[in-house]
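Heads up, one of the protein chains got dropped from this complex, but the rest are sitting where they should.
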Amino acid sequence: MMIIVVSLFVLLMLVAAVAALIFKDLMSAVIAACMVSLIASILFYFLQAPDVAMAEASIGAALITAVFIVAIRRTERFEE
Amino acid sequence: MSGTIIFIYLAFIGAGIFLCLLRMLKGPTASDRAVAVDTITTTVVALLVFLGFVFKRYVYLDVALVYSLLAFVGLVAIARFLEKGI
Partner (left out) sequence: MNGFGTIITGIGVLFLFLGNLGVLRLPDVYNRIQAGTKCTTLGAFLAILGIGILEPSWFWKACLIALFVMATNPISSHAIARASNKIGVPLCHKTVVDQTKDFKKDRKT
């Protein structure tokens, strides 16, 4: 029963990761990467590792997004 | 709460996250994608508390607390960037 839900979340994470690769707007790619780390946090939670899930949520959802946004602001937003 | 009800609730929340992911793939502008991430964040906080109930661990509530605060910081950073423009 639980394996079906876990498989669904793995599928969602794969779709979001492929979307982060193929977006041309880098802002959208950053948002997709934020979503990948959100769903990875849920997967760690299912595997009964709450400390890893907490680290993944704090680093992946907040810190990496802010660092990437600062990097995009210094360079340019759309890739060719 | 029996196992069937737990499975039905988990399936509803998973289907909702899937619908939001479709909006993030389709969304014409970056604002649509930010809205999709905002909605998924709130859904995931409820899902974490619910899974903490399913696994019967009190510690798991802390993760939801940290999550709801830090995802907010990321979203406000995205919104500030969108407001300033390129």
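Each chain carries a letter (A and B) given by its place in the written order, and its residues are counted from 1.
Convention: contacts are C-beta pairs under 8 Å (C-beta built on N, C-alpha and C of every residue); 3 or more make two chains touch, one makes a residue touch a chain.
The shown structure was predicted, so the numbers you read here are calculated from the model rather than taken from an experiment.
Taking every chain of the complex into account, the omitted one touches B.
In the full complex, subunit B touches the hidden chain at residues 1, 5, 9, 12-13, 15-17, 19-20, 22-23, 29, 31-32, 34-36, 38-39, 42-43, 45-46, 49-50, 52-53, 58, 61, 64-65, 68-69, 72, 75-76, 78-80, 82-83, 85.
To be clear about the criterion, only the chains that are shown with their structure count from here on.
Chain contact summary for the complex, subunit B toward subunit A: residues 3, 7, 10-11, 14, 17-18, 21, 24-25, 27, 30, 33-34, 36-37, 40-41, 44, 47-48, 51, 55, 57, 59-60, 62-63, 66-67, 70-71, 73-74, 77-78, 81-82, 84, 86. Residues 1, 5, 8-9, 12, 15-16, 19, 25, 27-28, 30-32, 34-35, 38-39, 41-42, 45-46, 48, 50, 53-54, 57-58, 61-62, 65-66, 69, 72-73, 76-77 of subunit A touch subunit B in their complex.
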